[in-house]
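Have a look at this one before I ask anything.
Here the complex is missing one protein chain, while the rest keep their positions.
Here is chain A:
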Amino acid sequence: MDESTISSHEATVQIGDTTLLRPTSFAALAGELWCLTGPNGSGKTTLLRALGGRLTLTAGSCHLAGRPVDPNQPSQRRLLAALVEPIPVARDLTVAEQISMVAASWFGGGSESRERTSTMLEELGLNDLRDRFPHELSAGQLQLFGLALVLVRPSDVLLLDEPERHLDSARTDRLAELLVRRTQTGTTVIAATHEPRLVEAAHHRLALV
């Protein structure tokens, strides 16, 4: 029986004569951190989109918790969180309000929601920025904000596309620690990255060519 949380079997994406993703297979278990590496255009983002159900495969399959990936299934949306495509942030809500809105969408307006928001702001070093609007953030701060929006919600699988983008070395280290801590609670993390520190922290590496 397949015990993997998320997996792909000969997943392939082609548009006309162009191959976006060569046949790729892997299976990640609960609590594992996987890094997808490879040069630009090797198919890292394409694989993440396919795993998130945002892209139809030309051949092969992707599975989440033993079932074909289908983001239209509420149970699968409960399992999967992703920062692969840009999030349409609200320009008229502050950082803290937007993070708390995501938390409230899972835990309601009670104390648990507030605690999770505070914890996330603390863990990603966003406390000083909590009352800022998105246009008042730098590129690196926006990246941390995007990560907070994804990490504040519960998930069994996290898909991240270059989570280290625009971050300095100190924040990249903090991010790596945070992701490892998430895996210790049973979350599977799949991250496409060019950052050696994240690759070092990973349990497995999938090199795409």
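Heads up, the rule we're going with is that contacts are C-beta pairs under 8 Å (C-beta built on N, C-alpha and C of every residue); 3 or more make two chains touch, one makes a residue touch a chain; residues count from 1.
The rule is simple: contacts and distances are computed from a predicted model.
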Per UniProt, the name of the complex member that is left out, chosen from "NADH-quinone oxidoreductase subunit NuoE", "ABC transporter permease", "PTS system cellobiose-specific IIB component" or "phosphoenolpyruvate--glycerone phosphotransferase": "ABC transporter permease"
Selected residue (touches chain absent from view) among A:Gln98, A:Thr172 or A:Thr188: A:Gln98
Option from A:His63, A:Arg153 or A:Arg174 whose C-beta touches the chain left out: A:Arg153
Touching residues on chain A - with respect to the absent chain: 72, 74-75, 77-78, 81, 87-90, 92-93, 97-98, 100-102, 104-110, 113, 153
